[in-house]
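Here the structure is laid out as structure tokens; the discussion comes afterwards.
Complex shown without one protein chain; remaining protein chains in place.
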Amino acid sequence: MTHDNGTPRAGISRRRLLQTGTAGMTLMMSSVAASRLAAQETSGQVIIGFSQEPTVMHPHMPHIEVDEGIHFNLFDPLFTVDPDGNFQPALVSEVPTVENGGISEDGLNWRVKLRDDVVWHDGEPFTAKDVKFTIELQQNPEFNAMRRTGHELVRNIQIVNDHELTWEMESPFAPYPAILSWTFMVPEHILGSAEDPNQTDFRNNPIGTGPFTFGERVAGNYILLNANPDYFGEGPHLEKAIWRYIPDMTVLYTQFRTGDIDVIGLQGIQPDRFEQAQQIEGREIIVAPSASVESISFNMGKPQFQDPEVRRALSLALDRKSIVEAIYYGVPTPTESFLPKESLYYNQDLPVAEFDPAKAAEVLDAAGWMPGADGIREKDGVRLSFKNSTTAGNSVREQAQQFYQQTLASIGVEMEISNLPPAVMWGEYWQMSEFDTVMVGINFSTGPDPDVSNYLHSSGISAQGGAGQNTWQYKNDRVDELLEKGGSLFVPEKRKEVYDEVQMIVHEDRPFLPIFQYANLRGHKTGLEGFKPNVNVRIETWNVGQWSWADS
Amino acid sequence: MMTTANDVSTKSNRKQGRWMSSRGVRRFVSHRLAITGLLMISAVALLCIVGPWLLPHGMLEINIIDRFKPPGTDDYVLGTDELGRDLAARLFMAGRVSLIVGVAAMILSTLIGTVIGLVAGYFGKVIGTVLMRFTDSVLCFPQIFLLLTLAAFLEPSALMITLIIAATSWMEIARIVSAEIRSLRERDFVTASRISGASHSWIMFRELLPNIVGPIIVAATLTVARAILTEAYVSFLGYGIQPPLPSWGNMLNNAQQYLDTAPWLALVPGVAITIAVTSFNFIGDGLRDALDARSDMP
Partner (left out) sequence: MLRFILHRFGHSLLLLFLVSILGFTILHLAPGGPLSQFALSPGMTQAELHKIAERMGLNRPLPVQWFDWFTGLVIGDWGHSFRDGRAVLDIIMGHLFATLLLVISSTILSVGLGTLVGVLGATRRYSAFDYLATVGAMIALSIPTFWFGLVAIYVFSLKLGWLPSGNMYSIGDESVLDYARHLIMPSCVLALVQVAIWSRYMRSSMLDVIDQDFVRTARAKGLARSRVLYAHILRNALIPMITLLGIQLPTLLSGALVTETVFTWPGIGRLFLDSLGYNDYPVIMGVLMFTAIFVLLGNLIADILVASVDPRVRLE
């Protein structure tokens, strides 16, 4: 089978249409005339305020979540994930599943069928070649890939024709669909010829298939995207979308209040302003659940935390209710698990962690941790004293730290706050488990998938030579076994059993104490339609193509 | 920046000093601003030392129900902060921290500056040129840029911030000292001790140093003022003093977020910083008049 096997008829006709006629001609002749009609009627613009600046336009180079806010609108994955966790076709004509034969029973063979009416922003047709290229790019050892997990297992990608391809998986990997739903397709005809895949102009002039084309970026100021009139799917309805970088939370909020920005995005409204924000006329405030879970994370490699009774006592001393209700104004929801409550896999039967400092003291007494001369408990020469770190400058988190610190002091446990600049905090200090404890919000799941091997499998301990983010140095053979099993199952009901057990064990082992599942306060002007929070993606501007103004 | 500005007021006040007494102490006492400054900073220091004992609440006492009480509520003189802690208690404790950091940074930077200036001025030639070029090269970075670069990459603590401030504010003293020493070096008394076989360090520290104590003290006072401002800014950005230890700067860091709902949280520490820094600037101005050797000359 060769690359040019198929008949590129549709592609050629598309190209010819573009060359000869106006978009109007395309419209009449296209098979998806209805959606194209919608695309034609673009009007108005939206200004979205972000407190971080998107800078990385190449979706596969290392980036942070704020960058994905742009990627979602410039590019398309093969299929997307909706707020309910279901996959919706984007560049594919149907989402491959075991039922429709797209994925073989054993999960090893994939067959993907693509839409035939998709063009890149530069007019070139989108074909199977691009898909092959995108996946192989993640495997390229010379490329600074953001995410190799899953893609590494793909073997023998075969192009059946321009709009169909197959591949094999080295081993069954259930989270792969979820990973693909975050994998944006990039053009082979532009990137394929690059000498060094890391040094391309693509970073500043991205070309995708998405509802918007790249307009301009004024560094430190804003990014402008223009409507893509040839978009294959629904939308876009807006002519322009502008992301404004406003690094200060007070200014961001003030500009939302005064109407300088239409949408308050990433970092959004701070919880203490929730009530006030709801009073602003002509604004809608949305509580958008996020998959990130805030926790007190223990480094189990440190002697203080090897005793499970210590972790149990520290859990008993954690007043999660007060933290959530007072410090976070009740916006987030207390949680017991690392998975979001919206997930099908969230274990509803987990016991609720209680707050009882007196009992915490008893537990420590019983475990032999007795107060020393300075009032701090100790056992076998180990003092129950530790540092707690987080990113310096996060004043709300600092409040929670200090609040916890006070309770701990009352039961003879010393917690010292040592916050670090972000570059230091998340460097080796975190990755190589050099910390004592950390207060951190982590998004454990991969989109809608419950796989957490990267975080909780014992092979993921970087400090012990592993490859993953198990910075707690958590080791439990049963959990390892379950995670391996869960990763190879494709039937949700069967997988749920596995992950329910994982959650129960982790809840008992307490490598970290979940405090709450984040909920972000977002807001937009009344009249903006289509703004939909999605717990399965990392950013709220995942569907700007579907946004529109009500009266226009 | 304060040094340079106050340089100027000296020159003008110098003329005023002429028809007063020539004795340093009396001139300082008769310097109204200096005395005001001294009284102000004494009052601030006293409050910071004694204040926490007089208040009903400790600075770490968290009362989550009593959050954001405006000044004057119940027994909270200045209200409460975002965790329901007594703002007055925190302000005074923060004052201790900020003042100690300011003074410690001053002592350190004065030490570094004096030694570098002394050695550079005394030896001149290669050593002097190398040292002063180094000083110049540090000086041509805007201080804040240098300071933040250091602060952003080091583990923040009261000690660290003191060291960082000292490391970025010794240059002016070094310049002043080396200039003074260069003009003193060729005087008779130095030549005399050199001939009589005195060691270099003896000449530098016993013979030369006492002659330039005046300008050093003046510069040091103004360095305290600047160090307090610097600490405040770095802590304001979150790179400085870490909670729960309060400093005037990190109180402002937290306050910024509640600017529209609880403005007193920002107002109170800001006023405290201004008062303390103004005091040191006033005192420095007066000291300059009183101690500057040059002003004794007609």
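Letters are used for the chains, namely A and B, taken in the order the chains are written, and counting of residues starts over at 1 for each.
Keep in mind that, in the parts below, a residue touches a chain if its C-beta (ideal position, glycine included) is under 8 Å from a C-beta of that chain, and two chains touch if they have at least 3 such contacts.
Since the model is a prediction, treat every value here as computed from it, not as a measurement.
Asks: By the document's own contact criterion, which visible chains does the hidden chain reach in the full complex?
Replies: Every shown chain touched by the left-out chain: A, B.
Asks: In the complete assembly, which of A:250, A:333 or A:394 touches the absent chain?
Replies: Answering carefully, the residue with contact to the hidden chain is A:250.
Asks: Which candidate, A:171, A:221, A:410 or A:526, sits in contact with the chain we can't see?
Replies: If we include the chain that is not displayed, A:221 is the one touching it.
Asks: For the full complex, which residue in B:42, B:73 or B:149 touches the chain that was left out?
Replies: B:149
Asks: I need the residue numbers on chain A that touch the omitted chain, in ascending order.
Replies: 45, 47, 53, 55-57, 62-65, 141-142, 144-150, 179, 198-199, 203-204, 218-222, 242, 244-248, 250-251, 254-255, 258, 260, 421-432, 440, 442-443, 446, 454, 460, 462, 467-469
Asks: Using the touch rule from the top, list residues of chain B that touch the missing partner.
Replies: 1-2, 4-9, 11-12, 15-16, 33, 133-134, 136-146, 148-150, 152-154, 225, 229, 232-233, 236-237, 252, 256, 259-260, 263, 266-267, 269-270, 273-274, 277-278, 281-282, 285
Here, only the chains that are shown with their structure count from here on.
Asks: So, what's the distance in Å between the C-alpha centres of chain B and chain A?
Replies: That gives a centre separation of 47 Å.
Asks: Where on chain A does chain B make contact in their complex?
Replies: So the residues of chain A in touch with chain B come to 249-250, 270, 272-273, 276, 322, 326-327, 392-396, 398-399, 401-403, 405-406, 417-421, 423-424.
Asks: Using the touch rule from the top, collect the residues of chain B that touch chain A in their complex.
Replies: 60, 62, 64-65, 67, 82-83, 151-153, 155-157, 237-239, 242-244, 253-254, 256-261
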